[in-house]
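Note that one protein chain of the assembly has been removed; the remaining protein chains are unaltered in position.
Chain IDs A and B follow the sequence of writing; residue 1 opens each chain.
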Amino acid sequence: MIDYIDKIKQISKQILTDCRVDMVIGFRQGTVPMMNEPCFAKTVDDVDAFVWDSHCGINLANYLTGRKEKIGIIAKGCDTRNIVTHIIENKIDRDRLYIIGVPCRGMVDRRKVNALCDSIYEVTEQGDTVKVTGENLDRQLARADLLQENCTTCVHPNPVIYDELVADEVEVHTDVDRWADVKKIEAMGSDEKWSYFDDLLKECIRCYACRNACPLCYCPTCFVDESKPQWMGKGQDETDVRTFHFLRAYHCAGRCTDCGACARACPVGIDMRVFTRKLEKDCFDLYGWEAGLTLDVRPPLDTYQADDPEEFIK
Amino acid sequence: MSEWKPKIVAFLCNWCSYGAADLAGVSRMEYPPHIRVIRIPCTGRMDPKFALAALREGADGVWVSG
Partner (left out) sequence: MAHMGVESERIHLSWVSSAESTKFVRVAKEVTEAVRALGPNRRFVKSQGPDRSLNDEKAA
């Protein structure tokens, strides 16, 4: 992964020099380890700050909504799928974009690393190993063991739409059960499900970091902020918390690419993907639909087909 | 305590089920009295948050009909 950076910089500088784009969106080193932050490079010199490693999990498609400039964007598989969704939803023009596709080998879950010791000083990587240095800690770990949950079952690591690829496409998992996590919950009884989600959301502080990190959540006024009528309370009442997560997931039905940005952004470590995952699976099972794979087909929830499933209607 | 009566919120499309409900009334047909009808201009007006709002306010069931 880290060897991509030279090529990324080279392409970015080239398109800025040629005035193909007004800026390039990429990542730069964050202030703490494993927290790379988005970087908007407007000049060739800005590009030198770019980095690429296993901590670039933020979905950069989030920064494209409604932009009018010409933009170069460095995009992983999931990012490109969200870019496709943005184009389909008229949030950005394809012509304005120069997509630098990055075949992705998965991103490291910083929580798994943070669990190793209290303070991490540095995390570096070399090929398939990650070297973690921290308080009384100096360890080499396998990258594969530290991946984000969504990356372990990802079947679209390669960009689906791009102007240029920085490396050859990576091998796609074929031996994983993509829906194992959803099936586990589906197998539960009604009461069990209820208490499972009770436990899951107990920690939620309603900071809306998941909403802000999500490229799909671009509504000018979110339903939680509406006051006429006010659909739900603003506090930490468990019904309100549940309503928020539930409706947010609903708004992502048929659009979510399981990029994991929401779970990654959560300060209390809730994996709210369990909500969106179910809808993702339903879309796949009912309509054979996976979000953001093509520009040519309208999503199932805004079209009608005579053979749409309707067994649930009386 | 008397027998428990369910509260059901029915979201009925103006042109379809609401008409059917009207016809049922005009024809003096009998149907359970536990249904509270909300007329919506079309089932397309329905939103998941309406169903949730109904449950949140204490409805025991939600029925959407187009």
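As a working rule, contacts are C-beta pairs under 8 Å (C-beta built on N, C-alpha and C of every residue); 3 or more make two chains touch, one makes a residue touch a chain.
Everything numeric here is computed off the predicted structure, so don't read it as measured data.
The chain not shown here makes contact, within the complete complex, with A, B. Checked against the full complex, the one of A:D53, A:D79, A:E125 or A:D240 touching the unshown chain is A:D240.
Although one chain is not drawn, its touching partners on chain B can still be listed: residues 1-2, 4, 6, 8, 10, 15-24, 27, 29-32, 34-35, 51-52, 55-66. Counting the whole complex, the residues of chain A in touch with the unshown chain are 185-186, 190-197, 233, 237, 239-240, 242-243, 246, 275, 278, 312-314.
Simple rule for what comes next: only the chains that are shown with their structure count from here on.
Separating the centre of chain A from that of chain B, both taken as means of CA atoms, is a distance of 39 Å.
Interface residues of chain B facing chain A in the complex, by the touch rule stated above, are 48-49, 52-53, 56. Interface residues of chain A facing chain B in the complex, by the touch rule stated above, are 223, 231-232, 239, 243, 246-247, 250.
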